[in-house]
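Apart from one protein chain that is not included, each protein chain of the complex appears where it belongs.
Chain nomenclature is as follows: A, B and C, assigned in order of appearance, with residue numbering initiated at 1 for each chain independently.
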Amino acid sequence: MNALVSEKELSPAAAGAPAAGEELLRVDNVSLSFGGVKAITNISFDILEGEIRAIIGPNGAGKTSMLNVINGFYHPQEGTITWQGKVRRKMKPYEAASNGIARTFQNVALFKGMTTLDNIMSGRSLKMHKNFFWQMLWRGPAEAEEIEHRKKVEDIIDFLEIQAIRKTPVGRLPYGLQKRVELGRALAMEPDLLLLDEPMAGMNLEEKEDMSRFIIDVNQEFGTTIALIEHDMGVVMDLSDRVVVLDYGKKIADGPPEEVQASQAVIDAYLGVSH
Amino acid sequence: MFYREAGQFKTSYQADQALMPIRQDRIGLAAILLIAFVAIPFFANDFFLTSIMIPFLVFSLAAIGLNVLTGFCGQLSLGTGAFMGVGAYAAYKLTTIFPDANVILMVLLSGVFSAGVGAIFGLPSLRIKGLYLAVTTLAAQFFLEWCFIRIGWLYNYNASGAIEIPHREAFGVVVSGAESSPLVRYFIVLTITVGIAMLMANVLRGRIGRSWMMIRDMDIAAELMGIRPLQTKLLAFAVSSYICGVAGAMMVFFWLNAAEPSSYSIQLSFQVLFMVILGGLGSLAGAFMGAAFIWILPVFLKFIPGVLGFDVAAEAVEHVTFMIVGALIIFFLIVEPHGFARLWQIGKQKLRVWPFPY
Amino acid sequence: MVGSASAGQRAEDTFPKILLSNGKVFGSRTAFREKDRGIWQSWTWSEVLDEIRAFSIGLQSLGLKPKDKIAIVGANRPRLYWSMVAAQALGAVPVPVYSDSVAEEMAYVLGHAEVRFAVVEDQEQVDKLLSMGDEVPSLEHLIYDDPRGLRDYQQDHLHFFDTVQAIGRKQLSENSGLEAEWVNGFSGYQGSDIAVMLYTSGTTGRPKGVMLSFDNLVISARNGNAFDNLDETEEVLAYLPMAWIGDHVFSLAQAFTAGYCVNCPESMDTIDTDRLEIAPTYFFAPPRVYENLLTRIMVQMEDAGKLKKKMFDYFMGVARKVGENILNGEQVSFGDRLLYNIGEFCVYGPLKNRMGLTRLKVGYTAGEAIGPEIFQFFRSLGLNLKQLYGQTEASVYITLQPDGEIYGDTVGKPAPDVEIKIADNGEVMYRSPGVFVGYFKNDEATASTKTPDGWVHTGDAGIIADNGHLKIIDRAKDVGKLNDGALFAPKYIENKLKFFPNIKEAVAFGHERDMVTVFINIDLTSVGSWAERNNVNYASYQELASNPEVYAMIESHVDQVNRDLAGEPMMAGAQIKRFLVLHKELDADDGELTRTQKVRRSFIADRYAPLIEALYDGSTSKHVRTEVTFEDGRKGAIEATVEIRDMKTYEPGAGFQEAAE
Partner (left out) sequence: MLYDIFIDPFVQMYQMPDFFLQVLWEGFVAGILYALIALGFVLIFKASGVFNFAQGIMVVFAGLTLVGLHENGVPAYLALLLTIGVMGVLAYSVERVVMRPLVNQPDIILLMATIGLTYFLIGFGEFVFGGEPKQMITQELGLPTGSTAFEFGERGLVILQHIDIAAAVIAVIMVASLGIFFNKTRIGRALRAVADDHQAALSVGISLNQIWAIVWFAAGLVALATGIMWGARSDVSFALEIVAFKALPVLILGGFTSIPGAIVGGLIIGFGEKIGELYWGGLVGGGIESWLAYIIALIFLLFRPQGLFGEKIIERV
C-alpha cells in the first residue's frame, strides 16, 4: 500500500484537510430489525463534509444494512437521519438519489444488458429532462442533451482509464473492471455523498491499489465525501480519515484509524472474542 | 467479410451515437426500405399484399409495442390482444362519431385510448413482478374481451356483434372499407409501421429507453440511481399499449375490414408474444423477424401440400400447421433462447471480424 | 487548392513559415486528430495555426528566448507537436525526449541540452522532472498538457498548457499588432537555423544530441513526399516515440510540408482499434510491429473453423505465388489473376481491413533487417510495403526502395539529392541536404563522423549492386582487408554460402592474409536426404562430410559464390581460394557457436589453428584431432584427415558478363 501513502504525501494540501468540513450527515440512535431480528441497534455517528469515512466490522455486523438505511432502501424503526441539516423522515431510495446520495454495491449491480458507456450514462438520468416528445425526434434538444452528458461521462471514463472497454457490454468484463465501471456510474451522479460497499472485495493487490488511488482522487479532485465499507484493514487505514466500527449491529468504536486500531473492543471483535 | 470498417472514424458524438454507426448497416437499411417502398408495390399482386405484407407489418408493429414493455422494460404482459382490441374499437367509434375526419388520423389517435387503458392495467406492476404480473395482465385480456362482447355501444349494436369498417376516404383516395385498394392500404400500414419504429428507435437509445432497461436489468439499482419505478413502468405500459392499439386499429381498418371480439382474444396475445420472443427480446429488428416467422410460416405451410400435389382436407392442414408451428417454436427456443436478433448479431459479428473467428 | 504541387514546391524554409501558409492554403483541411473522450477531436490547419500562435506568444511572455532549449516529453499528442513549432517560431530549439527512458538518463539529456523550458504530457512526467530538479539546474518552467491529478501541485513554475495559451490569447486580443509582430519574429529565421535537437541513444557511451537545421528536415521531407508522391490527402498514425527521427519526420516535417493529417491514438492499448478506424494511407513501423501483426493473424487463424482455415491457407498460397508479381505490375496468367481477385474478396481484403491498412498507399519498415517471409507476406496481400535505410544524422532518408524495384536483400536506391559512396574500408558514406549540422557540445564526435566536405560515416559496410541498389553487408568494424588491399566482408561471403541449403555454417578467413579461405559445415538434413536419394551410405557426419561426391557438390556451390562475387566489383577481390569441409559440426556445446547460433570467429580460429595453417600453407589435406563433448556430456576426441580444395577464381566482372550473355 506504499503507493497510496506516497499518493497522499504528494499533495500536502489534501492530507488532513477534509476533516475540517462541517457535518453532512448524522445518524441518531438508529435501530433496524427484520421480523424481530435486530440488524442494527441504536447506532449514532456523523459524516463530515469532504472526509473519507470508513465503516468496518466483522461479517454480519450490519454494515450494509447501515448503508441501506442511509440511502433510504431500508426504513429504520427507531432513530433519525439528519441530511444536510434537515431531519429526514421515511424517504424513498430515488429521493435519496435526487438528494445527492450515490452508492455502489457489495456484489456488483450493473445493468448487465448495457455497455460500459450506457451504464455510466444511466448515472446521469436524474440530470436529464428532455421529454418523451423530444426523445422521439432525437435530432435537436434530446440529442444536444445526450451529447452534453456524454461529454461528462467521457471525462469519467478518462478519469477511470477505461477507454478501451467503452463499448463493451459490462457482462463480459472481468470483476475488477466491473467494480470500476460501477464506481464510474456512481460518480456520474455527481453525488455529495458517495457510499461504497466493499469497493475492493475480491480484487488482487494491484487492482486494490488502483481502486484506492481512484477513491483518493475522487475525494480530492471532486471534493466528494465518501463513506466506505471495507474488509481490508490496510486499505481502510490508508484511505480513511475516520472509522466507525460495528459489531453485531452495535457501534463499538469511532475515531481516527490509529485510535480505532488500538481499541481493545475492536481487536476482540476481529479476534472473535465471545461477548 | 462484407463489413469493411477501416477508415470509418467518428469526429463527433452525433456520428458516434448514430443509430447505425457502421456504413454497411446504413446501406443495408436503405436497400430494405427501397424494396419495401418501391420494389414490392411495383411487383407484388393483391394476394401477396393483403395476406402477407399487410398482416406482417401490422404484427411487426404490435410486436414492437410488446417488445417495448417486455423486451426493454422487462414487464411480461399477456394482454396485448386486448390492448390491440381497444385500439380497434376506439378507432371504430372515433370514425363513427367523426365520419368526416381523416381515418388515418383516427387510427393514430385510437392508440391514445389503449395507452390509457394500458397504464391502468399497468398499475399492479409496481408491487407484482414476473410471472405473477403476467397472470394479472390476463385480467386485462378477459375483462376487455368481455367489454367488447357486452358493451353494445362499442360496436354500434350491430346484430352480428362485430365491427364492420365503413367506407372512408382520405386525401381523395379510398383508404378503408371493402373497395379500398390493397396497395393504398399497404402504403398506409408501411408508413405508419416504419415511422413508429424509427421514433421508438430514438426513444430507446435515449434517456427514457435507458431508464426502462435499468428497471429491466436491475430494478433496485435503478431506483437507487433516481429512477421512479412506478412512473417509468407506467410510461412503458402506456407507450407499449399505444403502439399495440394503433396496430390493432390498423389490423381491422386496413387488413380485415371487420372484426369481432374473438379477433382480439388471448390467442392474439400469444401470437404477438411469440413474435417478440422468437424475434428476440429487446430488439426492434427482432420484432420484424419474429413477425415474419410467425405470420408467414403458417401461410407458407398451407401451400406445401398443394405444391407437393396431394390433396389434404383443409382442416387437417390447419391442425398439422398448428403442430409444426408449436414444435418449431420449441425448437427455436432451444436453439437460441435470445431469438433471431441474437442469431443475426452473432452472424454479423462473424462477418465483421472475418476471416478471424473473434 | 488540392494537389501535391501546391504543397510540394512552396518556398517556405522553416516550419513556422510553412504553418503560416498551410493556414492559408489548406485552411479548412484537417491537420491533426486525436482520439480523446471517445471521438476523434479534429483541428484544421487554420485552427492549428491559432493554437500554436497563442501558445507561442504565451511561451514568449513566460520568457522563452531564441536559442533556448525546450524539452518535449510524452506520448504523441497534438499539443506536444504544436509546442515544437511554437518554440521554433520564437527561435528556440525543441528537444524531444524519450518519455519512457529512466529518470537519470533523461536527467542527463535535459542537463546536457541545458533546457530552460519543458512541455510534458501528464502528472507522471511532471513528477519525473520535478524529481530531477538539481540535476537540471537550467530548467525554469514546466508546462503540462493533462491537468489530471495535478490540481494540488503548488509549484509556481508549473503551468497548465491552457493557461499559457490563455495568456497568449489575452495578449493577442489586447494588442492588435502582436500577431504581425509574432510573424515578423520568425520570418527572420531561415533554413540554416537549428530546427530541432534529437538525442540518439548510442549503443556505446552517452547519448549524443544531433542538431538538425530546418533545411535538413524541410528539404528531406519534401523529397520524401515527392518520391512517394504524398500530398495533403494522406492520413498517418503518430504512435512512435516523438524523440525518434522517424516520427519527427513522418509526423511533423512531412506532415507540414505535404499538409497531410496526423492522427494521435487514444492510448497504447487502443492502438489497434485506432489504426482500424483511421486506416492510414502512409504507415511507418519497425519490423517488430509487422512481425506482431503477422503472428497475431496466424494465432487467430489457428482458432478458426476447419473450412475457413483451409480457405485461408489456400488463398495465402495463391498470394505467395502471384501476389508480389501483381503488386509489381508484372505479367500474371489470367487464371492466377482471377484466383487472386477471389482471394482479395475472401481473405486479403478482410485481412487488410482488420489491420486497418485498407487505404495504405505506401508503408515503410526500417531500423533493422526485416525477415524476408514477413516482408513477402505483407507485400503478397497487395500492401505496398518497402524498406528504407536511414539515420538520425541524415534526417532519415539515405536510401529508399522505389515502387516496383523491391528486393529482399537490398535497402533500395539513394533517396533524391542523396549521394552515397563506399569508402575504401567498405563503409557506406553519404552526403545530402539532410546531413546534420553537428553534435551538440561534442565537436570531436562531429569531426569523427562528418568529413569537412560533408560526407557522413554510417558505420555500416555495404556495397552497391549492379542494379544500383545498396546492400548493407556488415557492421563496418567487422569488415577487413586482404594483404593485397581487397575488401574482405566475412559475413557477406558466409551468408552467400549459407544461402545454399546444403551448407549449414561457413566461416571465412582472410583479414590481413593473402587470400580468402573458408571452413564449411554441411547441412546434415538436406545433404542426408540427398544421400538417401542417391543411396550413398554413411555412418556419421564425419563420413558424409568427407564423401568425395559431397565435396564435389560443395565445390560447385563455392564456385557459384565466386562467380557472384566476381560480378560485384567491390567484392571481386575477395573470392574464395581454398576451402575445406569441417570434420565435425560446429556446436555451441564446444563453444564454437554462441547460444544464438552465431559463429565465434576468433574462438574457432585458434581451436582449429592447424587447419587454418594448412589452408594457407598449400597442403591438400591435414590430419587433425579435436576434443569434443558428446550429447551425454562425455568428453572425447575425433580424428580425421580433412581434405582441402583449391578453387578457381574469376576475373572481376566475369560473372557479370556471364549474367549478361
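Things worth noting here:
The rule we apply is simple: a residue touches a chain if its C-beta (ideal position, glycine included) is under 8 Å from a C-beta of that chain, and two chains touch if they have at least 3 such contacts.
Please read all numbers here as calculations on a predicted model, not as lab measurements.
Screening B:40, B:149 or B:297 against the full complex identifies B:149 as the residue touching the chain left out. Of the listed residues B:36, B:106 or B:277, the one in contact with the hidden chain in the full complex is B:277. Contact with the chain not shown here comes from a single listed residue; of B:35, B:173, B:220 or B:299, that residue is B:220.
Across the interface with the omitted chain, chain B contributes residues 70, 76, 124, 127-128, 130-132, 134-136, 138-139, 142-143, 145-146, 149-151, 220-221, 224, 266, 270, 273-274, 277, 281, 315-316, 318-327, 329-330, 333-334, 337.
Methods note: only the chains that are shown with their structure count from here on.
Between the chain pairs B-C and A-B, more C-beta pairs are in contact across A-B. Note: centroid distance chain A to chain C, computed from Cα atoms, is 52 Å. Taking each chain's centre as the average of its CA atoms, chain B and chain C sit 61 Å apart.
Averaged Cα coordinates give chain A a centre that lies 42 Å from the centre of chain B.
In chain C, the residues that touch at least two other chains are 38.
Contact with two or more other chains is made by residues 13 of chain B.
Residues 33, 38-42, 276-279, 297, 300-301, 303-305, 308, 311-312, 346-347, 349-359 of chain C touch chain B in their complex.
Residues 1, 3-13, 15-16, 353-358 of chain B are the ones touching chain C in the complex.
Only residues 10-14, 117, 150-151, 154-155, 157-159, 163-164, 166, 217, 220-221 of chain A touch chain C when the two sit together in their complex.
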